[in-house]
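Shown here: the complex without one of its protein chains, the others still in place.
Showing chain A:
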C-alpha cells in the first residue's frame, strides 16, 4: 500500500518534470519558494526579510514573466536539516515550486539542495556559508550566491595582513569547524607575509573567554583572530571589549560575522573590528537605493548581505526564464552559468561548480560617534577581488568540474 503511494508520488513528480520541458512554463506560472529560517536562531540574518526581498524582486521584474503570473510561497526551516528537507519536498510536490531561494545554515541548505537535485529543480543558496555546497557536495541545480567559508578565511586573512597587521593569534573553537577555519586562515596569513604567534583552543559554548583573551592579549599579536561562531563569537567580542582590547593596538577579527550580530552587540563594543561580507548596503549608490526601498518595506532595518542575495538570485532567475523562454531547470541553469550577472547589487559570473564569483568586502565597524543611525554600522575598508575570495576551479573537488 505504502509502496504504491510512493511510486505514484514519484511518477507524478517525474510527469511534472517531463511535461515542463515541452510546455513553455510548467503549470502556466512561475512559482518561487522562499525556504528560510523564519523563527529560529538565524531569522535575523535571512528570515522574514528574505521574503520581503523576494517580493521586491518579483515586483521590480514586473509581476509576470512570459505573460504568466509569478507566485511566491515561503516556509520555515528553523535552521533544522530535517524540516528543511521535508519543507523543500512539500514545496516542489504540493506547491509546484520551480525554484527555492534562501537556506541559511549549512545543514538545512545541503538537505534542501539534495531534494532539488533529485527533482531536477533549481536551488539558489544565499544564507549558508560552507564551501562544500559548491565543492564536495555540488550539484547541477545549485548556485551559491553570496559568500562561502573560503572567502571568509582567505578574504579576511589576506586583507587584514594587507592593512599592515602581520602578527596573529587565534582564539579557536575546539572542534572541526574551528580547526579548519584556523588552519586555512593561518595558511593565508603566512602566504601573505604574516606570522602566526600561537593559538588557544576553547571548548564549544564557553561562557567566559577572559582567560583565553588575556593569553591572546599577552602574546602581543596585532590581530586576534576568532575562529569560532555564533554565541562563542559574540561572547568573545563582548569580553574583548570589556578587557580593553578594543581600542588598543590589537584588532579583534571575527572570521564569521553578520551585520545583524553587530547590531545586537552594539557599536560601543565592536568599533574598529573587521569582518568580511558579500554585500554591504552603504557601499554604493545602487546598494543604498535598494536598501532604502527595503527599509520602507521592512521595519526600517537595512538588508543583510544575505537578504540582498535573495533579491539578486530571484531577479536573475526570472531574467533567465525570460531569456530562454521556459522554466526548464536545465536550460535556465545553462543560461545562468553562461551569462555574466550585473544587477546593480552583485556583479560577477556563475561558474561551472555553481559558485557565483564576485567581489567581497572587508568592513570596518564604525564608532558610535561616526554612526548616524542604527543601520549605519560600518565602512568598506577594502574590496576583496573575486579571484582572491573564491576557491580556484583547479582545486575544486566538485564533480561538475572534475567530471568524475
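Going forward, a contact is a pair of C-beta atoms (placed from the backbone, for glycine too) under 8 Å apart; a residue touches a chain by one contact, two chains touch by 3 or more; residues count from 1.
Keep in mind that, in the parts below, contacts and distances are computed from a predicted model.
Chosen from "Branched-chain amino acid ABC transporter permease", "Molybdopterin oxidoreductase", "LutB/LldF family L-lactate oxidation iron-sulfur protein" or "Peptidoglycan glycosyltransferase", the protein name that UniProt gives for the omitted chain reads "Branched-chain amino acid ABC transporter permease". Only one of the listed residues, A:239, A:312 or A:396, touches the absent chain: A:239.
The chain omitted from view is touched by exactly one of A:144, A:202 or A:337, namely A:202. The chain omitted from view is touched by exactly one of A:124, A:265 or A:378, namely A:265.
One chain of the complex is left out; on chain A, the residues touching it are 40-41, 43-44, 174, 200-203, 205-208, 210-212, 214-215, 217-218, 231, 234-235, 238-239, 242-244, 264-266, 268-269.
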